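Our next item is chain A:
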Amino acid sequence: MRRRVASRLVAGLAGGAVLAACSSAPAPTSLVQDGGTTGGLTAGGTPVRGAVGGTVPGTPGGTTGTAPATRGGSSTGAQAPGTGPAVPGTTGGSTGGTSGAVAPARTTLFTPAEDRIGITPTSLTMCAHAALTYGQAFGTKDSDFNVYWQALNTEKGGIFGRKVSVSYENDNYTPTDAVKAATACKAKNPFMLLGGIGFDQIPAVRNWADANHMLYLHHSATVQGSQGKKYSFTELPTVERLGEGFAQLAVAKYKGKRIGIIERDSSNWAPGVQAFKAMAKKAGLTIVADKAVATNKANYTDELTAMRNAKADVVWVWLNALESTQLIKQSKVQQFSPNWLMFPFNLTSQTLDGDAMTPPLDGVAMYPAYSQGDYSGSFAPYASDMKEFERQYRQYDPDVDLSGIGGDLLFLNWTAQKALHVQLLQCGKDCTRNRFVDVLLGYTGQSPGKTACPIDFRGDGHHGSDSVVFMQTYRAASGKVNWRNTAACVRP
Partner candidate 1 sequence: MTLLELHDVTAGFGAVTVLHGITMSVAEGSIAGVFGLNGAGKSVTMKAIGGTVPARSGQVLFEGEDITRLSPEKRVARGMGHVPQGRQVFPQLTVEENLRLGAYTLRRKDKGRYGPALDSVFDRFPVLKQRRQQLAGTMSGGQQASLAVARALINQPRLILVDEPSAGLSPVAQLELREVLQVVKDSGVTMVLVEQNIAFGLSLVDTAHLLQTGVVVHTAPVSELDDDTLATHLGIGKVLAGATGSALSARKGSKR
Partner candidate 2 sequence: MGQVLVLGLINAGIYAVFALGVVLVYRGTGVLTFAQGEIGTLGLYVAYVLVTEQHLPWLVGAAGALLVTTALGAAFELLLVRRMVAADPVSTAVLTVGLGLTILACEFFFFGASPRVLDPPFLAASFTVAGVVVTPTQVAALVVALALGFGLQAVLRRTDFGLGILAASQDAAAVRLVGIPLSRITLVLWSGGAFLAGLAALLVEPTVGTVTPGYASELFVVGLAAAVIGGLTSLPGAVVGGVVLGIAESAASRYLSDANIPGLRYVTVFAVLLAVLLYRALAPELRRRLAPAPAGATA
């Protein structure tokens, strides 16, 4: 039964796409009111979408464009966790956060009337659009996604005494329904709109957000269409950056090997492949095969045969988690076992079990790995977060099986919410929308906490991160095959 509930959450966690919007935040200790736990982890928020219609879990679909000032031309690989221009405790937020006389916000995006929508002395309301279709199919409660806020409200009385409530509107994974969902959210007068995963949806909602003056914090999307949008912000890397990240991993581990690509046949995914190839060319990687497939093709015998014909040693799978799982399973039947690069989800590793270890799979993501009860090795830097996460769910949502395939999704959801919490704290007692934007814009390369990656909005003022995480599968002490970080905060 627990397993069933957890598996429900997998699909329901499309709704947890909410989290996507948020990323790690600087957590200057002076401003942290909840007891000093440092801010969350790297950019969170890539929920797995459920089966049908396979959009990509964790794959933003866009062209690049983010040009954070720190970008170098280097193609070196991963950095060790925690290194980087990290200066814990710096004054990230430029807006005042303490009580008393407050300096006016620098941002003037919102009029005085708009500035305080959704925030009162006792409440803070937010709303998210996400693909809830499958979550609703099995009646997932909003509270499954809101455990963080529930704990915060109950144990600490919220943020500066404001109880936080987040509601969800179903965007059905289509742009038109996403706009409808955003409109439905607006009717609830939220402080901000959170955008769950969906690179088709987000561009539509970005336009809407500008027309409706809605503060919009969203998951990865294309840079195309974002130029000139004033109300949208994201702290997650783009598609191209991810594609490039995969290339970085390939260069770091498999230089000199023959590389094959199996990609989603879609103009929203192709930019990632272009970025991969650009870096591959620079680094001298050999790409021997490249096959595009339709969504949910289900039968990949053709593609696997092509990879084998080309004698690929390494195959990069640029598809969603469910498709990746099927593909690798079929590869075993075909007796073809290259190294695999893919999006890392415990859904895949646990379903494949032993097949995910022969050889261990490699992954690139923009969220941290999670393995229930394992606080050693690369989990150690954020073990305290994991423990707190587990404690909260035990207390507020005990039916959930965090050791199952839903666990890592819930965790990245949670860490993103935690990061948002920190940013809201930085916003201060007299937080308004403009002040919140000030908080975001105040990030100029600082790393929040010792395990967080740098956030930098100095590029175009709306895209804040280019960090990715490298992962690999391993067999945990519990017996399950999960993912764990091998490198965090990998910059270009």
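The rule we apply is simple: contacts are C-beta pairs under 8 Å (C-beta built on N, C-alpha and C of every residue); 3 or more make two chains touch, one makes a residue touch a chain; residues count from 1.
The candidate set was assembled so that all candidates are chains of the complex that A comes from, given by their letters.
All values derive from a computational prediction rather than experimental measurement.
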Exercise for the section: Could you sort through 1 or 2 and say which touches chain A in this complex? Expected result: 2
Problem - Residue ranges of chain A in contact with candidate 2 within the complex - result: 4, 7-11, 50-52, 134, 137-138, 265-267, 290-299, 301-303, 305-306, 308-309, 322, 325-326, 329-330, 333-335, 347, 351, 405
